[in-house]
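Okay, structure first, notes after.
Note that this complex is displayed minus one protein chain, with the remaining chains in position.
And now, chain A:
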Amino acid sequence: MSLLDIKNLSVEFQTAHGMFRAVDGVNFNVDKGQILSIVGESGSGKSVSMLALMGLLPWTAKVTADVMTFDGIDLLSISKKERRKIIGKDISMIFQEPMTSLNPCFTVGYQIMEVMKEHLGGTKKELEKRAVELLGMVGIPAPESRLKAYPHQMSGGMNQRVMIAMMIACKPRLLIADEPTTALDVTIQAQILELLVELQKKQDMALVLITHDMGVVAETAERVVVQYAGQQVEKQEVKGLFNHPGHPYTHALLNALPERATDKHLPSIPGVVPGQLDRPKGCLFSPRCEFATDLCHATPPTTTNGVLCHYPLQDGVPTGHPGGQQSKVAGGNG
């Protein structure tokens, strides 16, 4: 049995313009000690799906799923109180914005000790000792002296380390990292990722790493979920995904990697992710897809072999496409 099992997860928001489906039929599972990566452009529902899992969405959100279990516990039916026993302890989450995610009114030490006190208990002395240990573990120099520091007295990278320390304090079995490095300097990004992977190995926890950077995926993940406009367009092992992407969107994402650029300039995907008001009728990616046919514009595709496409790519060739062999993807493959 998987540690985390999600089937057909959807999230709808009540908005001024009616219901908006931010997450639409997402399926994946994570095994113990495994790294799964969720990739996709901004607005593709990566954060929302994970917040749904944590139960942290505002009341305007309606979460539905066929299955959403953690270690056999049905997260859909448990009470809020029971969920609070799990989140922060067995499942924790690190957020995108380190500078605003820590409370400015409390010291770093307090915020770390608070979560341990809540779930594990212990005397002030023990908690303090463990907090120093954790701060050292995430690579903060002179951890003792940092206990009394406030978040605004430290840099973004340091704050993100504090956040990590706080979220691994109770030795979670699943850690969700939502673009943990997006707000940080490039030099710090690599350090934080390394730290996460190292901690994941050391503590044998599962890691869901949300990112929009395919490079990060290549370096860290074992399995990948690609999301587009709330839908899961592809799910694969990382190696297969890089060598044989099945969805034109995945292919386009890979082509946008700097090291894959064949020309002098970086190819980018034209257009933007559709929002609430400009949803296409058929396949959501069709307005930006180089292979889109009338069928694509008119009818939503179904998932075959983990790929949500009418003409899934096989070795860079869209299978069953009316254009046939001529429509081989630009820029080659593999």
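Heads up, the rule we're going with is that a contact is a pair of C-beta atoms (placed from the backbone, for glycine too) under 8 Å apart; a residue touches a chain by one contact, two chains touch by 3 or more; residues count from 1.
We take it that contacts and distances are computed from a predicted model.
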item	value
Undisplayed chain, where the name is taken from the UniProt record, one of "NADPH-dependent FMN reductase", "Carbon monoxide dehydrogenase", "Probable septum site-determining protein MinC" or "Dipeptide transport system permease protein"	"Dipeptide transport system permease protein"
Candidates A:26, A:115, A:196 or A:254 - the one touching the absent chain	A:115
Among A:38, A:102, A:132 or A:177, the residue in touch with the chain that has been omitted	A:102
Option touching the unshown chain, where A:89, A:161, A:223 or A:251 are the choices	A:89
Among A:153, A:243, A:305 or A:319, the residue in touch with the chain that has been omitted	A:153
Residues of chain A in contact with the chain not shown	54, 56, 83-89, 92-93, 95, 97, 100-106, 114-115, 118-119, 150, 152-153, 163, 166-167
